[in-house]
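One protein chain is absent from this view; the other protein chains keep their places.
After this line comes subunit A, so read on.
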């Protein structure tokens, strides 16, 4: 019969049946019961000890074959919550957010860079990846997640100063632009450069208006083109008829008619 497994065996302690006392006790020979040395056991007792040894449970799947249990990190950390709130605020308040990879650079250079950006009203924010990733994964900016791998900084501002950003970053080799989120549009590095090359808003608006207004401006001339041509032709015809009447008396009109055209 298969051995019963698990705690079923001793979970409900069945009262052990009392046995009978032996009529003949084994005479204890040799040393007393309690000795300073390890007293040799009777062979029967040794066999009993061997039989009643502890057998550890063996589950069907050994625990090392199962996927490791990830202990969930508690997010009760108030400091982490504060930082997350700050990141959310940043994403909400600013129109332009540029994500850059920041390598280590001398402190003086860092201060200069901050100064240049401050002049254009751009702030630099140092962010910890584990916080930003958590915030982004729960917001709509999921596509920005692959950018936050190594040391990153965020350049945030309310105005669109892409040209200045690119200019400053060109002078600093340690900071590389990875991508940007401008007006809730995610742009890659190429996109940012293209965006910088675009003309300013007023000029673009003027261009679109001009392009749109081109056709209507031509519309009146197009519509009037047919009747004007007809009137011109009729005028010519009248001239020719009149010239024909008077020309029959004087010089022939063919000399004038090609010239009248």
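Annotations
One rule holds for everything that comes next: a residue touches a chain if its C-beta (ideal position, glycine included) is under 8 Å from a C-beta of that chain, and two chains touch if they have at least 3 such contacts; residues count from 1.
FYI, contacts and distances are computed from a predicted model.
This figure omits one chain of the complex; the name its UniProt record holds, of "YjeF N-terminal domain-containing protein 3", "Melanocortin-2 receptor accessory protein 2", "Transport inhibitor response 1 domain-containing protein" or "Large ribosomal subunit protein uL16m", is "Large ribosomal subunit protein uL16m".
From the options A:48, A:111 or A:209, the residue with contact to the unseen chain in the full assembly is A:48.
Residue in contact with the omitted chain (choice from A:56, A:201 or A:215): A:56. The missing chain lies against subunit A, touching residues 3-7, 9-11, 16-22, 24-26, 32-36, 38-39, 41-42, 44-45, 48-49, 51-58, 77, 79-80, 83, 128-131, 145-146, 149-151.
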